Structures are given as structure tokens and as C-alpha cells.
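Complex shown without one protein chain; remaining protein chains in place.
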Amino acid sequence: MSTQTTDEDSEATGQSDSEAPASSPGERRRAEKRERQTEKARQAAETESDEETVLLKVFRYDPEVEGKREPRFDDFHVPFYKGMTVLDALIYARDTYDSSLTFRHSCRQAICGSDALFINGRQRLGCKTQLSDLDEPVRIEPLPHQDVVKDLVVDMEHFYDQMESVEPYFDPDELPSDDMAEQRQSRENREKIKMSTRCIWCGACMSSCNIAAGDNQYLGPAAINKAYRFAMDEREGDERKEKRMEIMEQEHGVWRCQTQFSCTEVCPKDIPLTEHIQELKREAVKSNLKFW
Amino acid sequence: MAEQYSSFQRGGTRWVLQRLTAVFLIGVLAFHFMLLHFVNHAADITFLGTQARMSQVGYFATMWLFLVTATFHGVNGVYNALINMGLEGSRKRAVGGVLALAGLLLILQGTRVAIAMTNLL
Amino acid sequence: MYEHDVLVVGAGGAGLRAAIAAHEEGADVAMVTKLHPVRSHTGAAEGGINAALHPEDSWELHAYDTMKGSDYLGDAPAIDTFAQDAPEEVIQLEHWGMPFSREDDGKVSQRPFGGLSHPRTTYAGAETGHHLLHTMYEQVVKRGIEVYDEWYVLDLAVTDEDDPSERECHGVVAYDIQTGEIEGFKGRKGTILATGGPGQVFDHTTNAVANTGDGPAMAYRAGVPLEDMEMIQFHPTTLPSTGVLISEGVRGEGGILYNAEKERLMFEHGYANNDGELASRDVVSRAELTEINAGRGIEDEYVHLDMRHLGEERIIDRLENILHLAEDFEGVDGLDEPMPVKPGQHYAMGGIEVDENGESCISGLYAAGECACVSLHGANRLGGNALPELLVFGARAGTDAAGADIGAPEIETGYEAKSEDGDLDSPVELGAVGGTDVAADGGAVTGAASTVEAAVERARERVDSLMDGDGVNHAEVRADIQETMTENVNVFRNEDGLKQALRDIRGAREHYQDVSVHDPSRTYNTDLIQTIETRNIIDLAEAITAGALAREEFRGAHWRQEYQYRDDENWIKHTMLAWNDGDPELYYKPVILEGAEKTYEPKERSY
Partner (left out) sequence: MSQSYDRGTIEDFGRWRDFSAGMWAWVFHKFTGWVLIGYLFTHIAVLSTATAADPTVYTNTISGLEDLLIVRLLEVGLLAVAVFHILNGIRLLFVDLGMGLTAQDKTFYLSLVLTGAIVVASVPTFVGGKL
């Protein structure tokens, strides 16, 4: 636990053949650079060898770069301080050891939803996960069931498509005639939709759901929750709600949910997703019973 | 049942039926197990005993409903499980057709058996 | 090349509002943004949106509070327009479905906020910005406005007349982060910059990692002056380890600040005998730092913000996410113990000089939101005034860019507005290394398309050369800048420190000549993006520090050790910095105090 080197051994085994003869000048340069970094890290390790470090095992993949086309795990030893999050550790690893380490992040405070990752077998936000809560080594992978673009970055397009397919916008039956008058909403109603409005589009839920993994057309927990947010908002009115329910009731809508609960478990905003989906199923049955 | 499996379907009819049959099945299945394993030991089943039970209209009706609901519940369940895996288009229709047919045959055969068990014929 | 009527760069609150407004005028709008819209930092705003909605309240009062808050460095036409339009914009948001917190009668709730004479801050729990951002993005989806997300705008496509006021902006050059493709975007009617704050210039900030001030830096280099850059707001309540913000809402609801001796410092040490914790941000930030410097800080680093006495129910009802923030990022349970807080960089009052219609001196180039300076906030922004600014001026910029007539602006921009030359006693040369850094095409091309094409060509060369070298990692340069800024251009400023900062920035700039990107990939190359951002950070850090060194007085957020008073005689004027093709020039322009209804009289700002 006293070194901070990027673990040469595992890197070498991970990409043994591609590492050997550095063919292009660019590669030679990078190889040299890696050497320098290791050297730097080694020196740092010597001077602060009593410092505590954490071992990260990070998924690496780049479709373009020789040696990264085969996915592999890289090891990074990162000095630990109290309160350090997984995101902090990744940033440290990138800025200190390997500037090509790629991941999305922005707000650092669990509100932008960029850094949902698969950390020690669970979908979590890097910025909201304290290293001290995890077992070592900390295994960091891109979200499962999504195309990997590079390293920890996944393609979110499908997720966005699903979100947008539920007509995720407020669309009231009618508005107050006075332009300067607000629509009234009871506190109870706001309370009812409150949790559902918290979604930050991180995609953790969708990635955790086995059904979404199997059925590409399944709207998924986040999109259904988005629809719930509007369907339950009393300001919208009954006509709109009916149309929303039609979207929810389609083949790949609420009925696909098999109540696995993993979405609810991983949601960083603690949205009771399964509950919302189930409520919509009952709503749908209720509204259909009328015609029976 | 065939049109239940048409490609586009609004409303959770199958979903509700899956639950309703489940509720029914809880009762009958428990009853069935009790009767044929605890009250009457399985090894001691004879045709005469079966015939005696099946000739009661109430019991016959229950068992037949058991057959139908269990078939629906089971076949529909399998169908669902398959769509959950992302079955689409013609493959989906084919699977639906095969399952519906299998279910139908099962019910037919089951009904024949059930009738044979009575002393009516 | 992509072509649209109006291009909006950035999809935070300001960008989204501008896009909707332009779309409503019938323009073909596209948004180009380096983050997917919902990832923008507007989502982090917690406290609320000010608007005079109450019958007893009035826009004049709101304007007055804003002017007073600005310490008389705001321009009255901007402030009046802002206060007049804000209520309408807030109601508009409500009509778009924003889940505002409600009163018993179903109306939108309003709470008191620092520096306001009336409770006029509307809010949605403690996550107002999140809801504002998502509500507006939903409307963008509804309207089918095109969004190029994860496209990084590298540069503006501006013609190259000598006088920036004669230049025209025809669009931007952007880099598709996913594929590495560089493309031109032509904006037939206008280009609106809405790129947000420059928080990454400092290392302890409430801003996101993506808030690198790209817009102001690009506009600056294209010839638009930067205005009042020294006016940086430090928020008094940020968590010490991460800079995550604890909303002013906590103090609005009655939260109390204590020093290590458990004294209610705002009163017991006389920083604000009337308003106490609710005094404006600069006052509270300085109070805290003074306490800490006097040895009354906790662990010599922070003070305590206590909300326990509000009771669990009220805290959960109105400030629930504060509990989560304190727990997740500082490991503190706000229901059980006081939260540690210290000042952190929060907001830039200054930015791209624009008029009330959002237009800069370069025709066709607009800016809105935190990256712009209409001069609404002057020397100090009131809490809850930035979000309505995004709405009001985002909408105006969008409408104007789409070609609708919203009246001629009263605020003048560009060199024409200059009242006085500046004279900066800088220890080092400012601006581009090695003389000029020409923003545009050298005057060779004319016409919109060729301007964009020329800009694309330059961008391609620049990216190629960055990818090619084998130099230092940009992270080192960035860290140097952040360090010196936090050390020297913080809440407390003095001449020596500022000069040191300028020297350090120069050093970093020279160092930057040697940077290169080490990731050879064209796919999602964040190394490249951050390297380019670092250049922007350098330009902005220099502008901020130059402004701070120039302004020899103490006004609003700008405190100078040598000048402990507000000098209305000499300093009711804006500090302007023009890039001047690589050789920055300082000058001043007057502040407009004549408003629509009345002329504002500078009064002492006491709380």
C-alpha cells in the first residue's frame, strides 16, 4: 500500500503484445511518457510512503488507439484523504498519471447526472460515492447495457430517446386567461410529484434494469417516472392525462416492468421508481375498467 | 386467445388476467396439493378414487378452471418472459402463435382427460 | 457546414430561454453545447428566483434593491428592464409547468432573501435551478429545437475589421466531442453566447468543472470588451472540502452563523446589525473571513451555519436537499449538528459587454446569462437575481437575434462608449505571447460563409498542433492559475498580491505555449477539450486580475486593502478590457444611473 505507481505489471499483462515494439513515433512518445509518469509517481511514493492510498481498477477502451481496442483494466494507486469521492480519485488519476483517462463529469455535486458509473458492481454517481464506503480495490466500469464510447463514457443517445419519447413536457388542457395569473396547485399535489421531479437523467436506473437490457424498446424507469411526473400533476387536466396513459400502456410501456427494484435501489436521487411504475399500472387498469 | 397476442395491444388486459389467475391459483393449487399429497397420499391414487372425485360437478368445474387458468397463466407468463427479452415482429408473432396453439391443445387434451375421468361417458 | 438562423452556444438557463424566444419569433434555432442541456450548471442553483409578484411589492422596489445591491455599479436601463420583466418570466415558467413550492391557497410561495426589501424569491424546494433547467429543456423538446449536444465551441467566426464595432459575427466553429469532427456553424441572423460562469479560474468554487468561461474568452479575443471582470462574488456558505454550495435559503429560513466562540458573529461583531445573516453576500463573506483571520474560525478554516432550531419538519419541507449535500459531501447531519461553511468563488458579475437587448458591439453577436455583463449586478449580485436574469435577458437576446423589434437599447457598447482611457500599472506584459493574436481572418475574406470556413480552417490547425506536440500537461498550468487566483485575487485583495498574480499568470501563459494533448484519440478526447479550456481560463484570470488592480476603491465584492472606502467621486464607472488583437487595453465607461422612473442616488450600503 505504499506505492502510487500505475501498476506496471497488470498493464503489461493486459496489453503485452501491443506494448512491446513501439512502432509509430507517437507511440514511442507515449511509451516514454508513461515511463516518466511512473518515475514521477515512484518518487512521490518514496517521499510520502506512509500516506494511505487506494487502488482503483479502471475499465479502459478506445476504439481508435492501438492497445486500447481490447478492453482492459488499468490500476491506479491514488493517495487517499478523508472525504475523497470516487470522482476525486478519477480526477487525480487523470491529472497525475494518465491524461487520456476519459469520463464525464461536471457539477461534482450530484446534480448534473454526468458521472453515473458502475462502481464495485453497482450503478452510482462517482461524485456522490465516498471512497471510504467501498471495498478495495475499487472497480470502476462504464454503465452496463450501454455502448461504450471510450473508457468510462457510454453512449446516452438511447436513454435520451426513451426520455423524449414520453412527451416529457408540460402541456395543460388550458391556461389561466390572465397572462399574469399562475395556475393553482395544492401543496399535496406538489408533494405527490416532488420526488418524481428530481430526476437528473443520469441513466443509472436504466442501466440496472434487466428488462431494459433485454428489450431495447422498453421505455425504462426514468422515462416512465418522467411521464408520472406530468400525469400526476393536477395542473395538466384529464384529457392530457389520458393521452399520457396511452403512451404508458403501450406494449413496451409500464407492462414490461417486472418489479426488479434495482432501479429504485440505484437511483441517486432516491426516487421511488418501482412505486411510480406500479401506480401507473394500476391507473391504467382503472381507466380501462371503465370500458369493460 | 389468439387475438390477445395481436402485435399491438393497449391496456394491460393480459397483465390483469395474469394477476387474477394468480389469485385464483393460490387457492386451487394449495387445495390440489393438500388433497392429493396429504389427504390422499400420491402413491395411493387410483382411477376409482379419481373418478369418484371428478364425478362431483363442483370438483370437476374447479379442476377444469384450474386447468384453464393455469394454462393461461403459464403460457402468458412464458410469452411475457419472451417479449421481455426483446422479441419483435414476426418472431414475436410466431412465438405467440405457437404458445397459443400449445395452450389450446393443452386445454383440449386436459378437457378430454377430465371427461374421461368422470363416469359420465 | 451547418446553417441556422440563430445559433445559441450553451444550453443552461440563458441558452434555453434564448432558444425558445428565438423559436417563438419563427427563427430556425439550433443550440450548440458542450454538455447535454440538462447537465448545465444552472441545475445547481438552489435558492430561488426573484420577481415582484406580490400586490404589495413592485418592480420599482426590486429595481431599487438591485441597484443598491450592485453598489451603484449597475446600469439603470438594464436594472429597470430586468425588474419589470421578471414577474412575467416567472409566471411564464409556471405556465410551463415548473414545480414551484406553493402556499396553502395554491399560489407560488415567496421567501425572503438577502438584500431584498420584500419576500420576493420564488423557489422550488432547495433545487430551484434544477427545476428551472429541466422545465425549460422540456419546452425545447416540445418545440423540437435542434440541439447539438456534446459539441464544444472552439471559436467565433468574426470578420476582421480594425474596429471591433464594425466586425460581424457569422457563426461559430465547433468540435464534436464524440467523433472529433470540426465543423462550422453559420448563424444567419445571430449567434448568442450563453456559456455560463468562469468559476474554474479559482480552485475553491461552487461552479462546475465545465464552467471555464469559454464564452467570455472567445468574445474577448474576437474583440468584444470584457466589463467589470474584477467583480467576483464569493458565496459565504460553501462546504470547505468541495466548494459545494449551501443555499442562502438556509439563512433566508432563519439559519444562524456562529464562530468558534459560539457567538452569533453577524450581530456580536457588528458586521450587519440590521439584517444579520441576511446581509448581502460580500458583507457576510468578509465577516466570516475576518472572523477566521482573527482566530475565531473553527479549525482556522470555517465557521458554523446552524439550522437545527428550525425544526425537522420545516427543514425537510423546504431545505431537504441541503441535508443531502451536507451529508454526502461533508459527512455532516444538518439536523444534528451545525454545518461547516466558508466563502468560495460563486459568481461573476462581469463578463461580455452587451446592451439590454443582449447584443455586443460586434453585430450579430449576443450574450446572455452569467457569461454576459448587461451590468445588472454591478459590483455585487443579490441572491436570486441570476436566474431571473437568465430568463429576462435570455429571452430578449433570443427575440432580438431572431429579428424582432424590441426597441433600441440605451446602453452603449464598444469603444464608442469609452469615457476615459485606463492606465494599468502591470508588472508584466498582458495578452498574447509574442505580440498579436489575431482573432479573425486578417481581412482577407468577405462574406458569411467564407468567414466561417476560414475560422474552421484556423481551428483545425490549432487542434492539430495541440495534438501533435509533446509538451506539458495542461492540468499543471491550470492548477498554477487556480492557486494564484485563490491566493491573491480572493475576497481580500491588495496591490502586491494582484501584481504577483499577474506575474504568475504570465508565467502560466508562457508555460501554456508548451502544452500538448497526450491522448492521441479523436474519440471523446477530454484531454484536448480541457487543454483548450485552460487557455480560456488564462485569459479570464488575467482580465479579472487586471480589473482588480485597476479599481482602486472598495465597492461591492471588490475589496482593496489600500482603499477602504467606496469612491463615488472617481469610480462610478465600469472597468473595460479590450483584447485589442492580443495587446489588451484598459478603459472606462460611465455607469448609467438615470432609470426609466427616477435617477438612482448612490447611498451608503448598510444592512
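In this document, chain identifiers A, B and C correspond to the written order of the chains, with residue numbering beginning at 1 in each.
The rule is simple: contacts are C-beta pairs under 8 Å (C-beta built on N, C-alpha and C of every residue); 3 or more make two chains touch, one makes a residue touch a chain.
Nothing here was measured: the structure is a model prediction, and the numbers come from that model.
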Quiz item: The complex has one chain that is not drawn here; which of the drawn chains does it touch?
Solution: A, B
Exercise. Specify the residue from the set A:Thr53, A:Ser114 or A:Gln146 that touches the hidden chain.
Key: A:Gln146
Practice problem: Considering the whole complex rather than only what is displayed, give the residues of chain B touching the chain that is not shown. | Solution: 19, 22-23, 25-26, 29-30, 33, 37-38, 41-48, 50-51, 67, 70-71, 74-75, 77-78, 81, 86, 102, 106, 109-110, 112-113, 116-117
Exercise. Tell me where the left-out chain touches chain A, residue by residue.
Key: 59, 61, 71, 121-122, 141, 144-148, 158, 210, 213, 216, 258-262, 264-265, 272, 274-275, 278-279, 281-282
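Note that in this section only the chains that are shown with their structure count from here on.
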Quiz item: Looking at which chains touch, is this a line, ring, star, complete or other?
Solution: line
Self-check item: Centre-of-Cα separation between chain C and chain B, whole angstrom
Solution: 67
Quiz item: So how far apart, in whole Å, are chain A and chain C when each is placed at the average of its C-alpha atoms?
Solution: 28
Quiz item: So how far apart, in whole Å, are chain A and chain B when each is placed at the average of its C-alpha atoms?
Solution: 43
Quiz prompt | For chain A, residues contacting two or more additional chains | solution = none
Quiz item: Among the residues of chain C, which are close enough to touch at least two other chains?
Solution: none
Quiz item: Given the complex with chain B, which residues does chain A contribute to the contact?
Solution: 211, 214-218, 246, 249-251, 254-256, 258, 281, 284-285, 288
Quiz prompt | chain A residues touching chain C - in the complex, by the definition given at the top | solution = 26, 29-30, 33, 62-65, 83, 85, 94-95, 99-100, 102-103, 105-114, 128, 130, 149-151, 153, 156, 160, 164, 167-172, 175, 179-187, 190, 193-194, 197-198, 200-201, 230, 233, 235-236
Practice problem: Quick one: which bits of chain B touch chain A in the complex? Just the residue numbers, please. | Solution: 7-16, 83-86, 88
